[in-house]
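In what follows, a structure is listed as structure tokens, so that the remarks can point back to it.
Complex shown without one protein chain; remaining protein chains in place.
On to subunit A.
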Amino acid sequence: MSELNLNRRQFIQTSVAVAGAGLIVGCSSKNEVIMLHSDDAPNTQLNAWVHIAVTGTVTITVPSVEMGQGVKTSMAMIVADEMDADWSTVNVVIAPWNAQFNNPAMRNQITGGSTSISSFWLPMRQVGAVARQAMLAAAAKVWGVNTNQLITKNGQVFQGAQTLNYSELAEVAATLMIDVEDAQLKQPSDFNLIGKAVPRVDGLEKVTGQAEFGIDVNLPDMLVATVAQAPVFGGKLVSVNKDAAMKVKGVRDIVEVPNGIAVLADSYWQAKKGLAALAPKFDEGDEPLMSNADITKRLNEELDDIKVKVPKQAKQIVELAYEVPYLAHATMEPMTCTAYVQADRCDIWAPTQSQSQTGAIAEDITGLKQDEIFVHTTYLGGGFGRRGEADFVEQAVLASKAVGRPVKVIWSREEDTQHDYYRPATVARFQIGLDENNRIMHWGAQTASTSILKRLIKGGMPSFLKWIPVTKIIGDPVAEEGMKHVAYVEEPDYENKLVPLPIPVGFWRSVGHSSNGFFVESAIDEVAVAVGADPYQFRRNHLKDAREIAVMEKIKALSNWGKSDPGRVQGISLHKSFGTYIAEVVELSVSPEKEVTLHKITAVLDCGVVVNPDTVKAQIEGGIIFGLTAVAEGDITIEKGRVKQSNFHDYKMLKLDQIPEIVVEIILSAEAPSGIGEPGTPPIAAAMTNALFQATGERITSLPIAKHGYKIGRARG
């Protein structure tokens, strides 16, 4: 329901909820209309978007999961604002598995693609508006007046000096018929939460250690499992020393899982020791054992086969080539999931980005139906796309089904690093033709990588893709994002090659944009340098979109472009993704030993209407650091069919001392809200390498910069 059909006259029956007196506002299972559920509806609690209790608490269900991006706060703010709830009485819960909470952009219950605010913006406002209308109608009945004599504010209805709290109206409201047409959305000027830096609702839990993550789930009679999976992708289990493992104190069982084996014990440490004793041996699969050099060669061969067009009229043609590596997500919380499979029900406690995927895999394994499967989403210790997969859920459900007890699976960091769905390694080439005025007249670009979507489709169409007719998936839209639309040219001549390789690939924060932002913004920078133009001005001269122009002009001023202190240089980058326009400038200096000192990073963005400016800024800061870590150090290398890196000592993360001040400015906008979780990441790689070029004259065309001897030292303002 990207839009509620308010033209249709909807009278909706309201009712007291079964469990706990109060008013419940819910949605139809098809997510098309908002209604107030009657108490004979099945699973009333599962359908509640808003529950106004007579005790005074307003419970708002947020359909997306909380992985740090702040939606537990910002999405609840949308509902609370529209219903004029008293924010101090609001309690926020994460939705159970139920189709009515499907992400309208994905037709599935999944948190990803930076779509939470953009796709739920209108539906959540409408939910809030209906709740407010119910309060107005109830107060009108109590006072025997017309609703147009009443106003709402801060959890109360006012008629002159008279007031009634929402909690006092909940039971009356639950007996009324409400006309949704009366539920008017607020004018933006009337917002009292939206647009304000409201503190996160999960802040206190997260500074006191009380927030429950997947790894913290604890149940009576629960076993803890850890797994070993075939080091070579496609490898099979050959042998184990089961007797030795079963002799380890606390070890209770051993269960085979896809591509590996799990040891179940009373505690994690016992499971880990049991796994060491089990000493599983794996074969090397049936595919040729590829290493990085083979992969790069294979990708480049695809590009060699493309006949590129080069316009004869061009005065100058700039030819460029780039390469980016595989990257792991490295969420701080390793993959983990708890499941309890019983004869008539299955409960799953998962830090998942997709309740739908989690539930669907449990359906497949247990044969139970959706209404017998309960997905309890915990906080996620980072997601970044990794937790949209369900491999770790599958293991927990299989293990619990095998032993008939609750089982919590916890991966070691080594398993997490070596069994990810990696950001695809990608190569790119450009042929950019310039006319006699040094304007771009031809933009030829080609990329080659392994397709994420084809992997998903091959493995059995995941439910969140099932609504797309297969015949309509031509190529791979996520591999192409950021290449088909280029800010500087009308029509890029772009071709993408999908190369099947045995390395599993997946959605990594900003997905195709993470690579393509680097390619395009390196290319435009190289062309600017080739014609002797200022990198800002050359970009600016080619921009057409007013929002892109505004973002660029703002960052020029905010970053003091071109006026950095002696010895310091700047690099700039602009990349629209997930509907959001964002430019970034990195200011740095480089020592003769190739030690990079970051002085300042500036970002300017236009993401349409802003719900919570502070969580937006936090996401941009975080997205920049995520991308900066990748450009500095990120490199998953494949050696003989397996991942070489295993933990943070060889898959390095940037630390506090390396990160400079990050200034983020949001351009105020009345446009529809767009993505925030991912757009901070794509521009930073090129902003960094463009600045390095200014400092050293060395153009980095393959990432990370560590490969070329550069290290990020201490930041200095």
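The working rule: a residue touches a chain if its C-beta (ideal position, glycine included) is under 8 Å from a C-beta of that chain, and two chains touch if they have at least 3 such contacts; residues count from 1.
Rule of thumb we're sticking to: contacts and distances are computed from a predicted model.
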Name per UniProt, for the chain absent here [options: "NADH-ubiquinone oxidoreductase chain 5", "(2Fe-2S)-binding protein", "ABC transporter permease" or "2-hydroxyglutaryl-CoA dehydratase D-component"]: "(2Fe-2S)-binding protein"
Sole contact to the chain not displayed, among A:A618, A:I666 or A:A686: A:A618
Contact partner of the left-out chain, one of A:P104, A:G381 or A:P535: A:G381
Of A:P188, A:G203, A:P288 or A:G562, the residue in touch with the unshown chain: A:G203
Residues of subunit A (touch criterion as defined above) contacting the omitted chain: 67-70, 199-200, 202-213, 215-216, 218, 224, 249, 266-270, 273, 330-334, 379-384, 410, 412-414, 614-615, 618-619, 621-626, 629, 647-649, 653-657, 659, 661-662, 714
